[in-house]
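One protein chain is absent from this view; the other protein chains keep their places.
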Amino acid sequence: MIVPFDIIILIFLVITAVISLRVRDLLSATMILGVYSFLICLLWAEMGAVDVAFTEAAVGAGVSTVFMIATIYHTRRRSSD
Amino acid sequence: MGEYFELVAIVAGMVLLLLIAPPLYRIVIGPTAIDRIVAVNIVGTKTAVMLVVIGVAFERVDMFVDFALAYALLNFIGSLAAARYLHKTKPMGGTAEPLDGEDAKASMNP
Amino acid sequence: MIYDIVAVILIAAGIVFFLGAAVGLIRFPDFYTRMHAAGKGDTLSSLLVILGFAIHEFRHFDGSGDVIVFLKLLAICAFIMLTSPTSTHALMDAGYEDGIEPVIGEGGENALAETRKTRKKD
Amino acid sequence: MEFLKTSVIPHFNYWVYVILMMIGLHAMITKNNLIKKLVGMTIFQTAIILFYVSIGVKSGSTIPILEHHHDDHAEVAAADAHHGEPAESDHDSDAVNPDHFANPLPHVLMLTAIVVGVSTLGVALAVSQSIFKDFGSLEEDEILEKIKQGGAAIDD
Partner (left out) sequence: MKWFGLIATAFTGILLLSAVGDFARFGDPHSPANAGVGDRPSVSQYYITDTYADTKVPNIVTAVLADYRGYDTMFETVVIFAAGISIFAILRSLGGPVVPVSHPQAIDTSVDGDHQRIIIGTTCRLMIPVIQLFALYVVAHGHHSPGGGFQGGVILGASFILLALAKDLGTALGRFSEKRYLTLGCVGIMIYAGFGLLCQALERNLLDYEILHRIMPATDAVMARSHSMLGVEVGVAFTVTAIMFAIYSNLSSNGRLDHGL
């Protein structure tokens, strides 16, 4: 556990969570969720949970963003709220 | 020497983390989706660097280097998918609405 | 000791380049120029910082188990050098296809609009 | 101020987990778009995982991977010994101090939760694509209105 990293990452985490829910463009929301996933991977790495961080790295960078973009491609990009 | 370099790693990590704030600012204010995607790409590359930094700070780089490598390999899949999406849909000038839509301005500002 | 000095210099240079990329990302007026600053500065700074830590690992390069870490860090450099420009290219292309207009100063010439017009005719 | 010192500072990770969970829960309840609900669900899920991983953190500990394979290389120990005291006692296989390693049990539980989470996210996205095929919309109120107008879309 490295405390200064911890605090900075947690602040960024809350900001990205709020912003990904505020934007109306779903493509933007998906990409911001990607940033959320990057930050949470960093958080777990500095808390010592390397295997969890590795899983999050593989899932967040490779798979989950692509799934959501694929769904937006077949539905609609605009959200009402 | 080891402890001193650990300190270097922590300071460098702090600076790198604080420098993630400008891309985050770009993510927050937009204005278009693709600006945000560019910033996401930057944060992704910096995450790979930060993992190496954290590994040096823990003095276990041999364990952390594996998933920094995974990030370096997989990071561009997300931006590639977004680029494919923007190719395959009709041009919208970066917003979710056509440019002459009535609340195109509203979608720019969250 | 000399390895550590070189490593610290490389890391500091990487942070300076990243600072440049960050300033460019905030200050530049339109998508294309922001992409220009971000793509180049980000790739170079990542390479420099990782290279610095790789050289730090180089200090006990005496046939022990750390050779593999050094090689993996070099591999990260190589892959970032390969993938980051590719994604920059893909995003720039996507932005062009998406119809984003550049910001042109007064009296400037918008070459992008001309190419778009001729492309549409084809 | 006293409250801050006794309650917030020693538990700041737990406070952030509660905040993230509230953000996710609020999004799941009030957002109108189904994809936004799924974004909220992802945030909620990571908040839970953050709670579990925070429980397993020990200050001053390292990652839960033992360093036994280094004992085979005497050169590494020699290279490491010239900076700092030879703290080889906790590397000894007989005397592993549990306080020096992070708690592995929450990591195990949460590792599978992430992969299961992404597969269930895939199922949820498939359901929303299927809903869009039937109703032509992802907004909750529009879907409800179309259901009220007559369940023709549900039958086929």
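By written order: A, B, C and D. Residues from 1 in each chain.
Basically, a residue touches a chain if its C-beta (ideal position, glycine included) is under 8 Å from a C-beta of that chain, and two chains touch if they have at least 3 such contacts.
What you are looking at is a predicted structure, and each value in this text was computed from that prediction instead of being measured.
For the chain that is not shown, the touched chains among those present are A, B, C, D, taking the whole complex.
On the side of chain B, the interface with the absent chain consists of residues 62-63, 66-67, 69-70, 73-74, 77, 80-81, 84-85, 87-88, using the contact rule stated above.
Across the interface with the omitted chain, chain A contributes residues 1, 50-51, 53-55, 58-59, 61-63, 66-67, 69-71, 73-74. Within chain C, the residues in touch with the undisplayed chain are 79, 82-83, 86, 89-90, 93, 97.
In the analysis below, only the chains that are shown with their structure count from here on.
The multi-chain contact residues of chain A, meaning those touching 2 or more other chains, are 26, 48, 50, 70, 72. Among the residues of chain C, those touching two or more other chains are numbered 65-66.
Of all the residues in chain D, the ones that touch chain B in their complex are 62-63, 65, 80, 83-84. Interface residues of chain A facing chain B in the complex, by the touch rule stated above, are 2, 4-5, 8-9, 12, 15-16, 19, 22-28, 31-32, 34-35, 38-39, 41-42, 45-46, 48, 50, 53-54, 57-58, 61-62, 65-66, 69-70, 72-73, 77-78.
Across the complex, chain D is touched by residues 1-3, 58-60, 63 of chain B.
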